[in-house]
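Excluded from the complex is one protein chain; the other protein chains are retained at their positions.
Our next item is chain A:
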Amino acid sequence: MFFPVDYYHIYESLSDEERMIQRSIRQFVDEKFLPIIADFHARGVFPTELIPLLGEMGLLGVTIPEEYGGAGLSHTVYGLAMQELERGDSGLRSFASVQGSLVMYPIYTYGSEEQKRRWLPGLASGKLIGCFGLTEPDHGSDPGGMETKALKTDGGYILNGSKMWITNGMLADVAVVWAKLDGIVRGFLVEKERQGFTARAVKGKYSLRASDTAELSFMDCFVPEENILPQAQGLRAPLSCLNEARYGIAWGAVGAAMACYNEALEYSKTRTQFGRAVASFQITQQKLVEMLNEITKAQLLCRQLGLLKDNGKAQYYHVSLAKRNNVHMALDIARSARSILAANGITDEYQTIRHMLNLESVLTYEGTHEIHTLIVGEHITGFNAFK
């Protein structure tokens, strides 16, 4: 059973409705997700049967207005939702992050009215699934170097290139694909049936196994004029989507950390060695206190970042600092929790190793830890250290 970690009564400052939302999602994760995740993780598939329920609960497109099928709620609620989902598994949260922040957000923000009406309600209900293709085999941290190209043709565009590490890539009905048109990054909505568009699953993952990761290829793939996102011009557009998703990840990572801490704490109280509970040894206590310490700080960071975002004051560098801090602390906590569980910690009888492995991906995607360091570094010093 999950004991909510709230050492500083931070969640008590939420509204009654926000806390109810938190509890409702927590219950969903406890009852529907945790009993099945170890199996899905072992088999390396995402539990697609839960997608309609995610839609019904309003977890896909939390901040998208109701007229387009979203829940029309605050960023704080979105953050809380991501936290509760990632308490289950980073793959579950990734699914919701991609659908909400990387697919619905760009269609809502950069799409035409027609595109919004066509796609958003189905994406919100989970009847349609989307993915976001920015990264390429040779261009990860530096997406501006992308090689995927769009060429203007009669009545539309022809896409050529490939995208790598694309979450939901195999499942997606529609891909938001970023490609250069006359040297400028533009966004295209590519339906899965389009000629010349293929997806291939990434095999052999040790991390985020319960998530669909794919390589997308476009070979003379034609999309009609109405499939270009009219308002998205330049690299800023995809980066703005990432900023939304990273915000959710900053909250989400805390969920994974809480799950690990909770498991290690309970385990250490019941496991005895040398005739005493493992929790009674000073070194174990040091580890547990360190975990709680970092979780509490990260929770405060999320809470304040949420308030900034809801007041329109959160800047990309605020989000970078939170993503950087929270994912890193979550990974540290997962490793430390694993050491308390010791041998039991290496099997999927317990959650910790799964979180630990997942968080390696989370540390890398949506801007690596290093890249976020340089984003904040550039902001405070004025020097760009990327190139």
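Rule of thumb we're sticking to: a residue touches a chain if its C-beta (ideal position, glycine included) is under 8 Å from a C-beta of that chain, and two chains touch if they have at least 3 such contacts; residues count from 1.
Throughout what follows, contacts and distances are computed from a predicted model.
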item: Hidden chain of the complex, named as in its UniProt record, picked from "Phosphate ABC transporter ATP-binding protein PstB", "Cell division protein FtsX", "Ni/Fe hydrogenase subunit alpha" or "Electron transfer flavoprotein subunit beta"; value: "Electron transfer flavoprotein subunit beta"
item: Hidden partner chain, touching residue among A:Ser13, A:Gln27 or A:Thr347; value: A:Gln27
item: Touching residue (missing chain; options A:Val5, A:Ile51 or A:Leu73); value: A:Leu73
item: Hidden partner chain, touching residue among A:Asp6, A:Asp39 or A:Glu56; value: A:Glu56
item: Missing-partner contacts on chain A, residue numbers; value: 1, 16-17, 20-21, 24-25, 27-28, 53, 56-59, 62, 66, 71-73, 77, 81
